[in-house]
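Excluded from the complex is one protein chain; the other protein chains are retained at their positions.
And now, chain A:
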Amino acid sequence: MAWACIMPEELKVVPRGLVCLANLDTRHQSVHRSIWELLEKERPNAPLCYRLVDIDEQYPHSKAKRATYEWYVPKGILKTNWMHKHLHLIPSLVVIFFELDWNDPLFKEKQNELKEKIDMVRTNLDGRGATISVVLLQNKNSFPTVDDVYSSERDQMANTLCTYFDIPKRSLCVLPVLPQPDNLSAWIDRLEQTFIESSQNYYMNEIRRVKKHKETLNNITHQLLHIRHQFKVGFFSELKQDIPSALKAYKNAYSYLTENARIHDTNILEMKMVAGFLTYKICRISFELSQPVEAINHFRRHADIFKSKVGPVDLAFEHKAWLSKQFQIFGDLFALCPQAIQTQHPGFYYQESAYQSMARKQIAQTTCRRVEQTDFDPSEFLKPTEFYGQRPWRQHHQSMEISDAQKEREAVAALRDAESRVNHSELIISLLVLAINDFKKHSSNRMKLYLMYDLAEEYASSKDYDKALNYYNHIVQAYRAEQWWPILKSILPSALKCAYLSANLENWIRFSLEILNPNVNLPVQIKTQTQINLENLLQKSLPPQVESTIPSNDDKWKALLVKQMISIDADTLKGLFECKVYFTHDAVSVDCEITLQVALKNGFPLPIEFNQLSVSFSLKEYDGLVCVTDPKQLTFAPNEQRILTFNFNPKNDHIQRSLEVAYVSLIYGNANQTCIDLQWRNSLHATPTFQPTTLTPKWRTKAGHVLWENLPMRRKINILMRAAEVQLSVEHQLPVLLYESYPIKIRIKNYENVDIHNATLTCTCSNTDDTSQTLDDTFLFYSTADSNSETTTSICSTTLETINKDVEIEQDLYVRCNSNRSREIIIRLSYERLNLHCMKEITVPLSVVNPFSIQFQTMGMMMEPLASLRAQEPFILMIDTKCTSTIPITIVSSNLKPSQFIVNECAIESQINNTQLKLDEVVTEGFCLRTQPIATSVVQNLLVGEYSLYWKRSSHPQIPELCTTFSLSDFNVEQQQIFIEVSIPNHVPLQEPFQINYRIHNRSNIVHEYKVNLEQINLVVAVSGSTLTSLLVPPHSSSDVNYTLVATLCGFVQLPKFKISMIRPQTQEIDESIERTLPTHIFVVPSLKTDQ
């Protein structure tokens, strides 16, 4: 094994200060065992490493320390045993456990016994600087209580003991743990603190000692010592748990090595190895301190510096091995760091490590061969060495020249021999697998493919064809899916070779088909050979022909060729052989033929003859209907495309179902032998959502020739009921008016070539508004005579006896809607023809509106608006009817029916008979009414009467009119105290006196006395006689005041103002509003021409 790959275990462990525990009888004493177990317990960041030793343990001898290095030439950098020595053999502290109570009766004897032990350890340490500590195990009962901890007596004894043992006072500890310990772990923690202190002291002294040498070193002969000392400082610092100092020392060593040290062919391995060790330490510490960037940068530099330092050309493989190892261990270190990201993770380093190993393998395969017979012993050259990285045959050699060329040649041969025995593939594969895992973890699937390719090649080269095929399969699929043909082109031939060698028929066929794909740009002869091989195999059962360089595998292949069908997912062939299926129509009626077209496009480089084409459907009854075995139809020239057309009838019981193409199967090869079954399934689905539309449209290029891209894809057909050969139409005029019998005229024309008998016409209402559940506000009927019968519902049906050929019949339909919702009426005509059910259906959407709106108001006799009615006084009721529908309506008549509280002043008769209203037109009628006396002074919500309108749509006079009734309510009535009734002529002649009579009604229960005055405003109307008078009116009666007036001007002239005011009772006032009920003007006409 190449030396370069050695990574000593001692380097990899985290150094911890070594503490030797002596005189602990863990086997027989349970207390001792508990102490040992607590100390040795696995802990994260344990500061010390404990070792049980016998009291007479021999420690490594210390060499005589050199006072000066002046004449010393170092033999190498780092001894192979140095780290081991300091990790496991040389303690920083020896702890002697001893059971001794202060008040032990045999104190003196035991003290002496202990002294002997201490002396023995001290002798064995042989000048090493390790401290000796003594731990006295005492009975916990004899341990001082808090009060006398510092008892001077005990102190005195301890001091005496320390002096006697010749140890510092700090090194004496007491553990009160006998016979059974209480809370031992707390004691042990405290004990350990003192151990740590002693141990770190020791290492600090060691560091000081090493550093002291530095001044005595020079830079010419002592280069190696510089490095060695810095390494030692670093290592001791680690043992001391002083990590930052350790990192600094290692970095110093590294920079000294790379910047100052002479590196030449004879010592390059040593230098590289030590540099590798230092790099390992630096990177590990950086990662542990969560400075991954630091670690990566250092490693990058390291790799850059040493990549070019190949060393002796004969041993180039060694360099590659070393590089590979460097990358690998960095990858291992990185893998422990959680901060990896997609562009920086261990996978890259494992990958590079694998590539270096591949390079190593290649060099090894070309330069290294086994040494069969020699006159020298190869193992002689592979012995372990004293220093890391030195050559066994010339250890301690420091000069640049090689002294013994013959020996060097033998050594190279021996190393090459050893190299040739290395299983490189195994190494490479394990590295690649590591790398793949990391790339997978960091979602770099494409990078993973690259590595899988390397892995497949490596498996193939180590003749593990099955595994290689696995990977080839995966990557070929992936690259094909992304249509990276150039990569496929390079991969496929080796994949095919691999499939041949492992005699994997299915994969061989698959890869052959991939190679034949026109997108794969391989030389023609390879393609033709591949197709010939495929044809020979399937049609003639001949094993494939291969290049002479590949070992023949015919025997295995012959055994493979039995009757079998290999299914190939043809969707993946992309371009090699394409298939499109389409039904000529989306839907077919059950009495017609289904036409299915299968388009095939050949991309095989040579003509090819298939054996069978069949199409499978979602409905099993149709399987087998589409099947071709005719070789003429199934022979394709290169780039030929052909459309095969199939016709078949749908089955009666599949009405309302859809027929779908499940898959197309194309069989190549004899069915009795090996054959392949190309199946198209997924590619038959609808074309991808986004297809780049080309700017230049692709037209038919020649008559009869269709471009493949223009062929549609339609794998689904719906089987429908036979379409009725009738024309169904409706005639109506929207909108529908609320409550009316809305007329729809249905026209049915028979286009069948015979008469239709017993056709059923069914009309139903479907809710367009899903939220309302009630259907019972729509009524359908065929004749207006039915309109009010109880039987009308939301569905109506009739049977039409005979519809003669080419004859159009009409049928009226009336729809009454009792709400404003919009809705749909479905009109369906169905009948039997040729034993097939035929149906025609249309849907009529309806929108419903209110036909008109009414408004009413009340007025006084002077046409002044009244907020409330006055009891027993006459008033006028005005009713406005406004048309709100877009179609004209006709008001046939109207009727007002007064209620019991109202008397009519004159006969009530409609004033708006036969009025036609268009949109937004208003018709008004007025009625003069009087309220009955009321019981209380105010009555609210008095019902005045009911108003009915008789109307219909103007377009359909034959439909009976509808009556819509409104209730006139919500009137308020007030009782007034006084009411003045005025009698005045309608018009008076000029200059002729006329009478005006004011009748004043007192409606109260007491006697009223009024002052009445007719105030002369101008002389246009003159009053004769006195104008001012007083008037006494008893309760519930009336008095008259008469005036005689003369008009002096023609026209609508103002009357003198009638004023009334209350004399008695004084508390009451007359409402001023009464003035508004009095006439203010009169019409004066010229005097009549008399015959005089």
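Before moving on, here are some points about what is shown:
The definition used in the following text is that contacts are C-beta pairs under 8 Å (C-beta built on N, C-alpha and C of every residue); 3 or more make two chains touch, one makes a residue touch a chain; residues count from 1.
We adopt the following convention: contacts and distances are computed from a predicted model.
Between the listed names "Vacuolar protein sorting-associated protein", "Trafficking protein particle complex subunit 2-like protein", "Transcription and mRNA export factor ENY2" or "Guanine nucleotide-binding protein subunit beta-2 isoform X1", the UniProt record for the complex's undisplayed chain reads "Trafficking protein particle complex subunit 2-like protein".
Among A:N219, A:N260 or A:N445, only A:N445 touches the chain left out of the display.
Residue in contact with the omitted chain (choice from A:Q483, A:N682 or A:S729): A:Q483.
When the missing chain is restored to the complex, the residue among A:Y250, A:Y355 or A:F1058 that touches it is A:Y355. Even with one chain removed from view, chain A keeps its contact list with that chain: residues 300, 303, 307, 342-344, 348, 352, 355, 443-447, 449-450, 453, 479, 482-484, 486-487, 490, 692, 694-696.
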